[in-house]
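Down below is the structure, laid out as structure tokens.
All protein chains but one are shown in place.
What follows is chain A.
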Amino acid sequence: MEKTWNNKAWFMVLPVLVLVAFSAVIPLMTVVNYSVQDTFGGNQFFWAGAEWFEEMLHSDRFWAAMGRNLIFSAIILAIQIPLGIFIALNMPRKGWGVPVCLVLMALPLLIPWNVVGTIWQVFGRIDIGLLGYTLHALGFDYNYVNDPFDAWVTVIIMDVWHWTSLVVLLCYAGLVSIPDAFYQAAKIDGASRWAVFRYIQLPKMQRVLLIAVLLRFMDSFMIYTEPFVVTGGGPGNSTTFLSIDLVKMAVGQFDLGPAAAMSIIYFLIVLLLSWVFYTVMTNYDVEK
């Protein structure tokens, strides 16, 4: 059949292009604009070139926050992905337990970030919080306000509580889409429980796991609200992540130029790492 080529179809994507332009491209360009200029208030700007970028890349404060972010994301992925898979594997596949589990799993996801932060902020307080008070009463020296380690543990448990459900739901969706015949064939082939997981369930979950890893990485790497509410970045700078530092710099100190440069570096790192995850996971078992 003859195909007629024309480019009119591009008009179809015009609305979405306009939308994306306003929601992403134009704000991003504003940031780019700030990152290469300096201002002393008013509406006066001076060309600064790559100065802010150089400053950022040589800033100990920036790299310290970056290090905390990387460690935080690594811990989050290391806990939430295996835990999510484990819970999904043990969820019921039929009967009344299915809706109950699904609703229970979805609940944390429905709570706004700042509310989650507030819940844990109160929950962990040693004077009135159930967790903090109980731990104290049991003789544990737990205090997220003073102790950086306790602050980290609190923020991590909070994130695990808040977001593991997402991994669970994605994995569960992947698991229920596996036809029964695969399990039956595995029985006939005499496969062990581990072999069923390794050769049937894990490969079938690969796509949803990719999405889960990407989402959890990006989200945890950009974490802001919850630690901001619970610890405010402290004690000291121990839970000051890039986003918290960024807001301090841009809004608190009104250093628009460095903050913009930092935003761009931050953005590029998220993009780069996401690309790495994506490439590694999709090429994992492509034909050599």
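One rule holds in what follows: a residue touches a chain if its C-beta (ideal position, glycine included) is under 8 Å from a C-beta of that chain, and two chains touch if they have at least 3 such contacts; residues count from 1.
Rule of thumb we're sticking to: contacts and distances are computed from a predicted model.
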item: Chain left out of the displayed complex - its UniProt protein name, from "Spore coat protein CotJB", "M56 family peptidase", "Fe-S cluster assembly protein SufB" or "ABC transporter ATP-binding protein"; value: "ABC transporter ATP-binding protein"
item: Among A:W113, A:Y199, A:Y224 or A:F277, the residue in touch with the chain that has been omitted; value: A:Y199
item: Positions on chain A where the hidden chain makes contact; value: 179, 181-182, 184-185, 187-192, 195, 199-200, 203-204, 285, 287
